[in-house]
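Sharing a structure with you now.
Left out: one protein chain. Kept in place: all the others.
All chains are identified by letter, namely A, B and C, in their written order; residue positions are counted from 1 within each chain.
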Amino acid sequence: MSLDVAAIRKDFPVLHRLVNDKPLVYLDSANTSQKPQAVIDALSNFMSHGYAPINRSAYQLAAEATDLFEGTRSALAKFINAPKAHEVIFTKNATEALNLVILSWGRANLNAGDTVLLTHMEHHANIVPWHMLVAERGIQLRWIPLTHDGQLDLSNLDSLLQDVKVFSFTAMSNVLGTINPVQQLCAAAHKAGALAIVDACQSVPHQPTDVQAWGADFVAFSSHKMCGPSGVGVLWGRESLLEALPPFLGGGNMIADVRLDGFTTAELPAKFEAGTPAIAEVIALGAAVKYLDGLGMANIRRHEIELSTYVLNSLTERFGNDITIHGPTNPELRGATFSFAFRGIHPHDLSQVLDQANVCVRAGHHCAKPLMRILGANATARASFYLYNTQQEADMLADALDSASDIF
Amino acid sequence: MSLDVAAIRKDFPVLHRLVNDKPLVYLDSANTSQKPQAVIDALSNFMSHGYAPINRSAYQLAAEATDLFEGTRSALAKFINAPKAHEVIFTKNATEALNLVILSWGRANLNAGDTVLLTHMEHHANIVPWHMLVAERGIQLRWIPLTHDGQLDLSNLDSLLQDVKVFSFTAMSNVLGTINPVQQLCAAAHKAGALAIVDACQSVPHQPTDVQAWGADFVAFSSHKMCGPSGVGVLWGRESLLEALPPFLGGGNMIADVRLDGFTTAELPAKFEAGTPAIAEVIALGAAVKYLDGLGMANIRRHEIELSTYVLNSLTERFGNDITIHGPTNPELRGATFSFAFRGIHPHDLSQVLDQANVCVRAGHHCAKPLMRILGANATARASFYLYNTQQEADMLADALDSASDIF
Amino acid sequence: MAGLEDLYREIILDHYRTPRNRGELDAPAVSAEGHNPLCGDEIRIFVDVRDGIVTDVRFNGSGCSISQSSASMMTSAIKGKPVAQVKAIVKKFKSMMTVDEDESPVDESLNLGDLEALQGVVKFPVRIKCATLGWNTLLDALTAAGQ
Partner (left out) sequence: MAGLEDLYREIILDHYRTPRNRGELDAPAVSAEGHNPLCGDEIRIFVDVRDGIVTDVRFNGSGCSISQSSASMMTSAIKGKPVAQVKAIVKKFKSMMTVDEDESPVDESLNLGDLEALQGVVKFPVRIKCATLGWNTLLDALTAAGQ
């Protein structure tokens, strides 16, 4: 079934906002996505009529809130095909989810000289916590290089994995759009005796996710990139690994008992959810999951492949050598996120000019400075498309690009 | 000026919800507060018409979102009289704020044998992270005991502070209601050469806050207890201390540069705000600050003193020895949070019966198990009042309590 | 919404007011301790297992009417029974409480007797943890007894 994008656009109120009398062309969804009315309504209805603490209080309002909150956990477990709902841990964003597993697991299990394998296309969230462990515990980092078209160069994977304790990698690059072969990478990690951590920030919002088929050990992603509210991230982990993992933050809800001389931890998932969580936001994330499920993740993926095909063809046809689009040229191997260089105009200037036409793209290093250096750039402009974007918007991007040359 | 509580109640839609045809009597605000329409509207308006990433993108929508987000930071700085806006750090809740300062400062500065001073009335959020440091670094914990009416016993404060590196304490007990002499405690800590960390979760929502008058070094509190959205906490710290503090979470936004072999941190406040923050929620917290400011924190405090006087008098008059209310008997020395024991009925059963009358109180250990053991209870029932509560609701609580004896 | 009469059935209040098998057991009996982290309730279960039979069982600790009466009824239901049957009762009870997690079949022929009175707890989800506290602790005690 193909997406009815016109109907979908009606669900997103911000897309009807005119800025300076022009419609908004929002091409920054890899950064953060817009929100459908159903999510906004879930949030404001709950805050207006059902807001209450969860887990702690026995009265009906609180019991109802707890049910709604845990309902999102179950819905998410189904959404990513997790075996058990209590393997789904809510954090504040994917960054916290990654820090939780990297720092807690690393401090408990990694020692001087231990090696961790990353890739050259990682987001800072999957680099900086490892750097912290380098400083704290003297571990070593090894990197998988890229091919010329922005895919992982897996020709030496097995030797790169030798003696590696953890292999942590992104399922899809937020700069290049590259979709990595997660299942193959997890299998290779396990064959080498390494833990497999998957940064699924860019993939969960855009295609069906099956953590069991992947064979991953830990998977992190964010609500705000998948039509859900800001302020919520998700860590999924295998039950046995989560049970062995030391807690990350200490406080209320994550304890079984606290005495003056020590504490014991609660069971999953509470053990990793210290303090009052983003109650209303988690509940509204449930509405986002329902919204995406209703449309069908496979349909969303198909829409984005079509869109990618169009974007790649039309921009290349129109601008030829004036534009360099990074990442794979085959739309099946990539998401609809396009970093590009255009006529030598600095990305910051480019995005400023595009903004005059209400075309919103991000200019910068996209929290992937090591990758930028490898691409030989300080920054790129990036246009990222999602379920509500159209071919017409791709044309508006092209028109706006053309007008940039009038200034520079 | 005294509060127009009838008008205030109109601002909170949930208070008009009938459950089983009876009005809601929400007495669990020490747990989490209800939300005024202005906050709900700020959240849904922003999500409907202005949602965008902050800090990272140059287009107008993103610039506007960044301005709104930073506007909350400035408003909060004013609200607590912080010298500089960039001293205000957004976290996911007060628990993360406390973990950030305790674990980051502790790992960098505390060693085996170093002593930290806490009090017997601390919330788990100000105990468990210290226990983690006991296990990790071999520090020692020392505790300030309580007087019979639930105040800190400060008779030996100076000797308890001897050789102490950090004194970390709550500004107001979430169980006893006790308001602590924060200014005096910070001065004593500094005289002894100790750092002063204040858990202000229960005080910031209920009375004027002046971190400079307090003389505190770090102050933590939560949005969700002060009419703001869930999913946001605040850490305030002195600029020089925050600058010296190592980062807590690694990832996007908190870096100046990232290379394959290391990273450097961004300036304040970004250094402590890794990843995409709770964009919409922080912006809506700005509306909560504006709402509270409009009413006047001194007026809110006065309302709660009047309410406390009424609650203490009416419950004691009506139930005599059948009720034991913990904490100070002088309303000037306490907030409107009342933990109590009633006719030997277990708090869990009590709250269940109260719920039949839609009176929402919390039963449990209130994340203060060490204090519970000192009170000689596993649990207490707790009724906590806020700006929207009335004397009439105190009477409804009393009526519902009376009916509990019909069953037990 | 369910009324309180569904929760506080007479037999429950009776076990709460007059708990059966309250107390401790000396060695060679073994014990286990359980906490309800939400409300602070604590319980300790003592079991004496001989030749595969739970010859004696006691409980102490403190908690609400539901956790205390559930523990009291539990001890009455299992005392003198073979361990295998005790485990089947635990499973059946947890299944009634909607918290049976392992996938093996529940023995439908088992009669829970007075324990059926706790059925109403299911309508008050927050209280399920109260009702099952003693039961989970019993399982820990049986493990401690090598069963």
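In this text, a contact is a pair of C-beta atoms (placed from the backbone, for glycine too) under 8 Å apart; a residue touches a chain by one contact, two chains touch by 3 or more.
What you see is a predicted model; the values in this text were computed from it and never measured.
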Among the chains presented, those that the missing one touches: A, B
Of B:Ala30, B:Val101, B:Leu118 or B:Ala270, the one touching the omitted chain in the full complex: B:Ala270
Option from B:Ile8, B:Ala30 or B:Ala62 whose C-beta touches the chain left out: B:Ala62
From A:Arg73, A:Arg238, A:Arg334 or A:His365, residue that would touch the chain that is not displayed: A:His365
Interface with the unshown chain - residue positions in subunit B: 55-58, 60, 62-63, 66-67, 253, 255-257, 266, 270
Residues of subunit A in contact with the chain not shown: 19-20, 346-349, 352-353, 356, 363-365, 369, 372, 377-379, 407-408
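The rule is short, and it goes like this: only the chains that are shown with their structure count from here on.
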Separation of subunit A from subunit B, taking each centre as the mean of its C-alpha atoms, in whole Å: 31
Computed distance of Cα centres, subunit C from subunit A, in Å: 44
Numbers and ranges of subunit C residues touching at least 2 other chains: 1, 38-39, 124, 127
Interface hub residues of subunit A, defined as touching at least two other chains: 56-58, 60, 62, 255, 257
